[in-house]
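Shown here: the complex without one of its protein chains, the others still in place.
This part shows subunit A:
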């Protein structure tokens, strides 16, 4: 409940007690949703009229994509190699994203806290990490294939790498932005040295860390598709590449929709978690 309230703009929150105002606010909410849906509806309509009934259209009409999506998820329409395989591919991709992302969090978070707070660690590691950072994740793909072989492990590694830098950079930024005053306050209250990491550094840089987590997870979804496009049997990236080779454009688009939905859902989950943990922060709603 409180999470939903924090999501509402301040003007709405203050009206909350008056029931008529609440109704108006609800109407406003519905209006907002309607407005947000109008644009995609227009695109779907345009898409439909541009493609439906055309014999040689490169892009299938939306209804056909929807049918392909249904068949991919539940089967019963085409009953071919793609039918009812969505869950397998989703689980494979989600597993790699969560695994690579989780590993990136485990590596980047402590490293970022140390680089941000300990000058020795910063001077030792920061130059190297900054030099490696401009290398795009995609440029790592051939090397990853050499190192880890063609297959899911390369994809896993790429996801890790893609999520690692956004988390690291934002964590370091967050730590360095913590006011000196807070460290002084902590130390005069008896919290000194390494104990400050848990009690001051981490909570104070949490808003920046969450920005890093959201960016990192977004990157993980970008990279997983690239990682799954070569030599991987399962995963959403694999299925859309395979469908392309078989000229099944409706399945290519259905797979894209699935990737978009999963990325959106995972971003929302991180955001909800962030709101919960950052309810203290006035500028993080």
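Assume a residue touches a chain if its C-beta (ideal position, glycine included) is under 8 Å from a C-beta of that chain, and two chains touch if they have at least 3 such contacts; residues count from 1.
Everything that follows uses one rule, which is that contacts and distances are computed from a predicted model.
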item	value
Chain not present in the shown complex, as UniProt names it (candidates "Probable septum site-determining protein MinC", "TonB-dependent receptor", "NitT/TauT family transport system ATP-binding protein" or "CoA transferase subunit A")	"NitT/TauT family transport system ATP-binding protein"
Options A:103, A:186, A:257 or A:271, residue touching the unrepresented chain	A:186
Absent-chain contact - pick from A:195, A:246 or A:272	A:195
Hidden-chain contact residue, picked from the options A:175, A:206 or A:220	A:206
Touching residues (missing chain, whole complex) on subunit A	179, 181-182, 184-192, 195, 199-200, 203-204, 206, 279-282
